[in-house]
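Mind having a look at this structure? Questions to follow.
Heads up, one of the protein chains got dropped from this complex, but the rest are sitting where they should.
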Amino acid sequence: MIGTFAAIVGRDVTLAVRRGGDAATVVAFFVVVVTLFPFGVGPEPNLLARIAPGVLWVAALLAATLSLDRVFRADLEDGSLELLALAPCPLVVTVLAKVLAHWLTTGLPLLLAAPVLAILLNLPWDGFEALIGALALGTPSLSLIGAVGAALTLGVRRAGVLVALLVLPLAVPVLTFGVAAIEAALTGQTAAPHLMILSGFLLGALALAPWAAAAAVRLALD
Amino acid sequence: MIGTFAAIVGRDVTLAVRRGGDAATVVAFFVVVVTLFPFGVGPEPNLLARIAPGVLWVAALLAATLSLDRVFRADLEDGSLELLALAPCPLVVTVLAKVLAHWLTTGLPLLLAAPVLAILLNLPWDGFEALIGALALGTPSLSLIGAVGAALTLGVRRAGVLVALLVLPLAVPVLTFGVAAIEAALTGQTAAPHLMILSGFLLGALALAPWAAAAAVRLALD
Amino acid sequence: MTARLAVEGLACVRGERRVFERVDFALGAGEALVLTGPNGAGKSSLLRTLAGLIEPAAGRIAWDGADVAEDPEAFRAQVQAVFHADAVKPVLTVAQNLRFWARLRGGDDARVGRALERLGLARLADVPGGVLSAGQRRRLALARLLAAPAALWLMDEPAVTLDRDAVAALGAAIADHRAGGGLVVVATHGDIALADAHRLDLGAARGAA
Amino acid sequence: MTARLAVEGLACVRGERRVFERVDFALGAGEALVLTGPNGAGKSSLLRTLAGLIEPAAGRIAWDGADVAEDPEAFRAQVQAVFHADAVKPVLTVAQNLRFWARLRGGDDARVGRALERLGLARLADVPGGVLSAGQRRRLALARLLAAPAALWLMDEPAVTLDRDAVAALGAAIADHRAGGGLVVVATHGDIALADAHRLDLGAARGAA
Partner (left out) sequence: MSWHLLASPARFMRYSERIRPWASALALGAIAIGLYQGLFASPADYQQGDTVRIMYVHVPSAWMALFCYTAMAVSSAGYLVWKQPLAEIAARATAPIGACFTALALATGSLWGKPMWGTWWVWDARLTSVLVLLFLYLGYMALADAFDDPVKGGKAASILALVGFVNVPIVKFSVDWWNTLHQPVSVARMDGPTIDPAMLAPLLIMAAGFTLYYVALVIVRMQALVLERRVRALQQVAAGA
């Protein structure tokens, strides 16, 4: 089972890196979204600093939402998903492996890029620790929630709107607390309670999302 | 040729509406991106008004960039693109039809949604006219530029980064002048010169982009 | 009878690899060419080259005596093709799928109806493409040929996944097309038989192994 | 010889439509079942039901006497399948594609090498999946069966787009598999012949027309 898990993670990461369409895009996308803001909003340092946490989080959320759809769908369309579902390991494990691969190719690069971008946006130093902590806890939740939305809409005609409609309500709490953590740190308070909530959210998502996503994938293969 | 053009536009619009993956998503996406900002940045009306033009434009740019990829790619993968290339009309016409369909299902809805979202973001009334004018001129350019990027990356391995690298430098001028137009209007100046530049840009894109995209599509079909 | 389609010294390179070279043949009205050869011999590549999707590395393709490279659009108006991929959109119904391709080449709705009828898809006309079985999808791809007029049919293993009835329907359609002066180039591994067709074996030179 | 795979009263509903019902059969070690029927008869649906991808609307599937619904993972460890889609990733090489599927079911690299050899793909091992011809892609899909052990093979029109050599290789592989006690269920329109196989005709009841 661990072998299977590793094999799937390895393959999905390789595919994402090779295809580029998913992995590098996400960082590129993230970087671009964030760098677009100085163009869009104007280069005033104070204003940028003020909106930095929000911009970083919204960009992360978008990057996560926009990329998971393809992971399942490409495998559905070329027949790989049915073979994965036939592998002698529970589908939840497969889903979890895919989520991990997704996080490794979106959440992690994002986490690495975030500090650089935060400098670009003039985020004060006080906020960096909270930013990284919040992203580290929040991005896996986004991958997990995204997987549920992506899987649920695999069998659907009007997939696009639905994914957004399904995933974003669930992701909003992550966004709010992620931002709250950074802003608490910026105003000299402690970010700990917000990070605690994010951890709780992550644990909850970890416990629920893979099952929901696996059930939804089965449904799509019917 | 006009029949062919109309047929392709009609089909692509239908597909986008049916599949949702492209059309309604874009609006949903746009709405969501924009509504995420109050969550992310905090609900201060003045701050929101200040960043409104930038947010609207960045969201529009993202919606355009993220959606055209699928139009060509889906047709490539299921064999439709080669049949389209075999149709007895120049491939440029086909590409142009696809771009128009893309604009109708992304740019136009976006244009319609923008005023509503601008209200949500507290954009002062003075900016509305310029906002709509700038989007009306800017979004077709984005569709055109996006088409080149999407077509170029059809046959390429590491597509993702490339699209971002190719498209965004070209799109940044649209963004800057689009925002500048709105801000000019907000500060009581005239938006006209900025809108002129956007028109010039659109004409340039219209003259160049379809040829580049058509050549790139041919390359991918080889 | 003069040749409508004439191919001389055609060569094809894909990904820096020479797939075939020095291919010559000529087809007059009503004639058919069957392409054979092992997997990877270049049958699909040849068909795609004829369709103008792949640029020939050497040689020329002439239609009614004129090099097709000179007026590719005019040539394309004469050609219909069925390749390996079925080009069926899952969200459009069978009829909508077919109607689009027909419209693109000047076919009308009556013709679309007859094409569906002929390939046994009439009852499925309002079913979304996504629920078709493999053979039904292939039938729909073949129906495209009947839904709009064209002088030259290029077919890449058209009989794949078809049942016996459908293969018979396909055979009859090809025969009718030829009787009306149409040309056919078919790549096949032998699951479809054509009356007095020319044959071109792309040779075991560079098989799959 | 007791039946390893026993199916009783199986029925399948897709999209509120009954595709087949009351399907019964039993296969012992080394036995093969050939599914026939017109396009849309339900061959693929039956194979997918056997694989556990479609939940049966009625009836049961038993492996070695135990209902497979009770321990689906254990049953899946016994099954390998080739459906219509080839599941070849264009950006991975042939060997990488195959190695992944092998690893997923406990096959090793030596086995992968032998499988490629046997289906005539050894020379293409380092070529990306995206440049394969249709038949080469199908060969790769079939190589999956040989790259990891499994008692039951489910094959949906495996010979589609294969050339004569590949069909022969496939026939030999199936014969070997059966000689080793393996079971096979194949859906086909007749392009592949199996020695003394059972047959199940899914009937013309609801053909495509």
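Should a chain be cited, it is by its letter among A, B, C and D, assigned in written order, with residues numbered from 1 in that chain.
Keep this in mind: a contact is a pair of C-beta atoms (placed from the backbone, for glycine too) under 8 Å apart; a residue touches a chain by one contact, two chains touch by 3 or more.
On a predicted model such as this, the values are computed, not experimentally measured, just so you know.
J.: Out of A:L66, A:L121, A:L152 or A:A184, which is the one that touches the chain we can't see?
T.: A:L152
J.: Looking at A:V17, A:A49, A:L111 or A:L165, which makes contact with the chain not pictured?
T.: A:L165
J.: Out of A:M1, A:L112, A:A192 or A:L208, which is the one that touches the chain we can't see?
T.: A:L208
J.: Residues on chain A that touch the omitted chain in the whole complex?
T.: Where chain A meets the chain not shown: residues 148, 152-153, 155-159, 161-162, 165-166, 168-170, 172-173, 176, 204, 208-209, 212, 215-216, 219, 222.
J.: Please identify, in ascending order, the residues of chain D that touch the omitted chain?
T.: 14-18, 206
Heads up, the rule we're going with is that only the chains that are shown with their structure count from here on.
J.: Which chain has its C-alpha centroid farthest away from the centroid of chain C?
T.: Most remote chain from chain C, centroid-wise, comes out as A.
J.: Cα centroid separation between chain C and chain D, in whole Å?
T.: Centres of chain C and chain D (C-alpha means) sit 29 Å apart.
J.: Any idea how many Å lie between the Cα centroids of chain B and chain C?
T.: Each chain reduced to its C-alpha mean, chain B and chain C end up 36 Å apart.
J.: Please set out, as single numbers or ranges, the residues of chain D touching at least two other chains.
T.: 14, 84, 91
J.: At least two other chains touched by the same residue of chain A: list those residues.
T.: Expected reply: 18-19, 77, 157.
J.: Could you pull out which chain A residues touch chain D in their complex?
T.: Chain A residues touching chain D: 3-4, 7-8, 11, 14-15, 18-19, 77-80, 82-90, 221-222.
J.: What part of chain D is in contact with chain A in the complex they form?
T.: So the residues of chain D touching chain A come out as 14, 48, 51-55, 73-74, 76-77, 79-81, 83-89, 91-92, 96, 100-101, 103-106, 144.
J.: Give every residue of chain A touching chain B within the complex, in rising order.
T.: My answer: residues 18-26, 28-29, 32-33, 36-37, 39-42, 47, 50-51, 53-55, 57-58, 61-62, 66, 77, 156-165, 168, 172, 175-176, 179, 183.
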